[in-house]
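Here the complex is missing a single protein chain, while all its other protein chains stay put.
Going in written order, the chains are labelled A, B and C, and every chain counts its residues from 1.
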Amino acid sequence: MDFQIDPADEALRVEVREFLRTHLPADLAQRGASGFHPLRADQRRWQRILFERGWGAPNWPTEFGGTGWSHLRQFIFDEECALAGAPVTDHGGLRMFGPVIYTYASSELKARLLPAILRGELFWGQGFSEPNAGSDLAALRTRAERDGDHYIVNGQKIWTTGAHTCDVIGCLVKTNPEAKQRGISFLCIDPQSPGISIRPIIDIGEGYSLNEVFFDNVRVPVDNLLGEENMGWTYAKAVLENERATSAEVPLNKRKLAQLREIVQRECSNGERVIDLPGFAQRVAQLEVDLRALEWLTLRALTEKSGGTSLPYGSLLKVRGSELLQRIGEMTVEALGQYGLYVYAEPEENTITAWPMGPDYAPGVTADFMYRRAATIYGGANEVQRTIIARSFLEL
Amino acid sequence: MDFQIDPADEALRVEVREFLRTHLPADLAQRGASGFHPLRADQRRWQRILFERGWGAPNWPTEFGGTGWSHLRQFIFDEECALAGAPVTDHGGLRMFGPVIYTYASSELKARLLPAILRGELFWGQGFSEPNAGSDLAALRTRAERDGDHYIVNGQKIWTTGAHTCDVIGCLVKTNPEAKQRGISFLCIDPQSPGISIRPIIDIGEGYSLNEVFFDNVRVPVDNLLGEENMGWTYAKAVLENERATSAEVPLNKRKLAQLREIVQRECSNGERVIDLPGFAQRVAQLEVDLRALEWLTLRALTEKSGGTSLPYGSLLKVRGSELLQRIGEMTVEALGQYGLYVYAEPEENTITAWPMGPDYAPGVTADFMYRRAATIYGGANEVQRTIIARSFLEL
Amino acid sequence: MNFNLTEEQHMLSDSVRRFLENECGLATGRDNKSSDQWAKIAELGWLAIPLPESVGGLGGGAVETTLIMEEFGRVLAVEPFCAIGVVAAQLILAADSRQAEVLLPQLIAGNFRPIVAHHEHEARGVIEHVSLQANAHGDKWLLSGRKSLVVGANAANRFIVSARTDGDLRDRAGITLFSIACNAPGLQQNNIRLIDNRWAAELIFDNVEVSAMNVLGEVGEGYRAIDHAYAHGLLAQCAEAVGVMEQALWITRDYIKTRKQFGVALNTFQALQHRMAEMLIELELARSVVYRSLAFIDAPTDERNAALSLAKIKIGQAVRFVCGQAIQLHGGIGVTEEYSIGHYFKRAMTIENELGSSHFHLAQLADLELRKSVAWVRE
Partner (left out) sequence: MNFNLTEEQHMLSDSVRRFLENECGLATGRDNKSSDQWAKIAELGWLAIPLPESVGGLGGGAVETTLIMEEFGRVLAVEPFCAIGVVAAQLILAADSRQAEVLLPQLIAGNFRPIVAHHEHEARGVIEHVSLQANAHGDKWLLSGRKSLVVGANAANRFIVSARTDGDLRDRAGITLFSIACNAPGLQQNNIRLIDNRWAAELIFDNVEVSAMNVLGEVGEGYRAIDHAYAHGLLAQCAEAVGVMEQALWITRDYIKTRKQFGVALNTFQALQHRMAEMLIELELARSVVYRSLAFIDAPTDERNAALSLAKIKIGQAVRFVCGQAIQLHGGIGVTEEYSIGHYFKRAMTIENELGSSHFHLAQLADLELRKSVAWVRE
């Protein structure tokens, strides 16, 4: 056992921090820190900057242009980016589909897709959930029927993040309607294809990142199949397995707690800082406790090999990480006083200027808090995670 | 709607308080306030005093020697008794079996049993639960088979409060093993009968109030049947219905909170009262909030007629009342510092003197806190109550 | 002690509910106009009901207010009944009985729509926090400073402003009430929508001139009336929260009985059943503290305020839990703007944060705990 961080890992942290200080454009960082949904244009600029530094894909192996970093180094990188307010990079391309592509796809697809993702020229929408297949993903019903060298896709996806601004939608579709999990395939679909219609879903933060996507006889070239037909469930599981150590969103939680700390120090009541009001310091301290516990559970998950008797880290982390995000948000809204109750409309440009009222740290806080009510729902509702923990690990 | 208490009810409170001040013996009050299980001898003395005042059975109609008080008045009486530290009266005789007797039993049994209960000459053990029939009471298996003018009882009861000191055990028994709920009867059994053996159960507070009772061909006169054969389930339901408004144990919670307040004012740290240490006052205030909310929910239950669309008050109150008891207890143990960790053995006499160490309010606090871990279990576990609420009222 | 509605109270509840359900939908307030419904609301007599007959009211009281507000909560109505019919009306009533006889009949008729501009950003629940200055200038007053979170300002045709004419920032003495036209020179009004679709304003006063005639009550004596008005406002808001919770609970109940996952209806999952049981418990405890507050609303100020703080703590905790879990049990659809349930949560958040958060009120109660002596405890 060794609980000290490796000096080389610590050196990477310093390097990343310095890079962010010098290369992260201020206008991007301002929006990134605000809590509003990221803009695609910002993500594009930032991905290009990272790509040029060689950090375009921290989680990919070097042979595909990734960094080849350990999980721990990826985590350090994510933390520093979050704390600096860097735009969220394309989760779909880098985390969910990229690994499926370099592991399972044809070399033709690898060559076509991976460099474009790395350079920030190919952004992905995630077409997993359906109206009746949320936490129960295997119940999905969107069908892809083979017709020559095309699939004909019919059905509906929901909660498709960024469908309205992405270059490709990565979909899970039923290629064998008889089988349940074994009949699922990964298909890349051009959102401009005829037969696709996209309906915005506005979230309760009044932000727009989600969509419903309807497929009406959409023709998709067979070449766009990722890996083998009917193997999608296996791939999806592998993807989700990659996610297990990051599901507490510790980097995001750290940024949010830092923001709360700044607000309770800056906001005043009768000349006193809000942090000095009764109970506030203890509440912040409690959040710190819970965040640190999550951080170290994450470190365990990052450095421990996954295996048969291993803890279901992803589920443990998901439950508490999402709850923490909501608790920090709730206290931040309270700390803002009236400014926590104002609607600051989501700006359509990255520079946030000239808000009608309030301090510059107010806009976006409540919008994000509202959106994060979904944190305990998306990615497998916390109730589902508890069942997974009980069944898989406790064998109940 | 009228939210003010009736002056006549308020006058009763004053009268009860004055009576307690003048008639409750100090040695009884000391033990009563301590948290240790009540002694039968104390209960006997106190019941006699109450009987002489005409308050032997606050919840019975006047025709059977009760006070005929409204539910609200009974509640006021209970509150004052609890706050004064009066011994708990015989729950079995007064609350559980008395009402069944005066409502359903033969006039012979009424005459034999009711006056004796009133005078404190007949104490009851409660033989409801069995090892495999706890929260699922209808699963009980103790059988009573008719043999001439006797029943032959075989089986086992558990959690039988006071079986070792009572004059009669009120049992639920199966008289028709074919039927489930419809085969249950109420039987009064003399604990001295041949064939009965009693095994103490020591609780984790190291107190002794509970027992296992084994019945091996115990002969019980048929005269000891309460009401009709096989109607026990109906009676039990009626009994439990009577309990619904008191299941939050607000009087007990009030006494416990008053005790906590006294302790955090008297205990000191470096010259400062414990209540002045960070966070303590807010925690006490939160307990006060939750107690007052429960008190007023209880007042609603007391004054509202029960009926088809009525809230399942008993379940609502049981869940939060038992939780509150545990929360108050936990904080009281903490407030006592080291004295909360000492074992003060349950004294066998009512005068509690010469404790080895610590202030006079310390003995019994932790014993009671430990015993009350059962509060969320006994009387139908809180999980069962939540199911009742969900099914009966929310129709889920 | 009797928790049953009288027949009149039943009728009031029913009629308010019917009107609001039919005429005031969810989220009607996104466009910033003063409510179309105000004339109808006045016509229905709701503004008269809680006020004494001496000012043209119907002689009801706080009980009737809570019944009305519960219905407002149920449909998430945005009409400023609480701001005008409760806070402003009670303020005028308590501040100046002569003026009340003139102004309240007009308020009841719906022509006079005063909004109290009292809250300031740094107050954070402290009622006596007034920094806006009023300086005597001949027989006039000049007001300078800021007010914020003036809820319902978009519907106002008059502001009643608390200003400091004497004393320090949080002194109870030295607060004076002024009645001011909405378009007074030097007064800038910035409207902003709140997350629950009500509208509020920040008001910036730059030497706004007010004549001595427009002082409400006595100079320097405004605190008592403000305290009274906000006590009634807080109670009204607690009652509103009960309506919010109740409706959120039943919407959720109905939803999980129909929605399926893993092949079965959600309501068959015990974890969800138990969650809903907890929601019901919290709702009914919250309702109980509203009743308790009604028992204290006319009690001496300290007792009343302690009871209201207690209520606000329970209500704030309950409404966040119930409405938060209402979203949770809905799943994804609960987080969308076009479905109703998320709006219940947003109203919950404004209720929690508007008149002092539950944490603020807990600190108030904690202060009382510290002042209790052992003798008191023993009594």
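Quick note on the criterion: a contact is a pair of C-beta atoms (placed from the backbone, for glycine too) under 8 Å apart; a residue touches a chain by one contact, two chains touch by 3 or more.
None of these values were measured; they are calculated from a predicted model.
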Which parts of chain C face the unshown chain closely enough to count as touching? 269-271, 273-274
Kindly note down the residues of chain A that lie in touch with the hidden chain. 1-6, 9, 72, 258, 261-262, 265-266, 275-276, 281-282, 284-286, 288-290, 292-297, 299-300, 303-304, 311, 315-316, 319-320, 383, 385-387, 389-391, 393-396
Touching the absent chain: which residues on chain B qualify? 129, 132, 134-136, 139, 158-159, 201-204, 206, 210, 268-270, 274, 277-280, 283, 326, 330, 333-334, 337-338, 340-343, 356-357, 366, 370-371, 373-374, 376-378, 381-383, 386
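Here, only the chains that are shown with their structure count from here on.
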If you average the CA coordinates per chain, which chain's centre is most distant from that of chain A? B
Intercentroid distance (Cα basis), chain B paired with chain A, Å: 54
Residues of chain B that touch two or more other chains sit at 282
Junction residues of chain C, two or more chains touched: 272, 362-363, 366
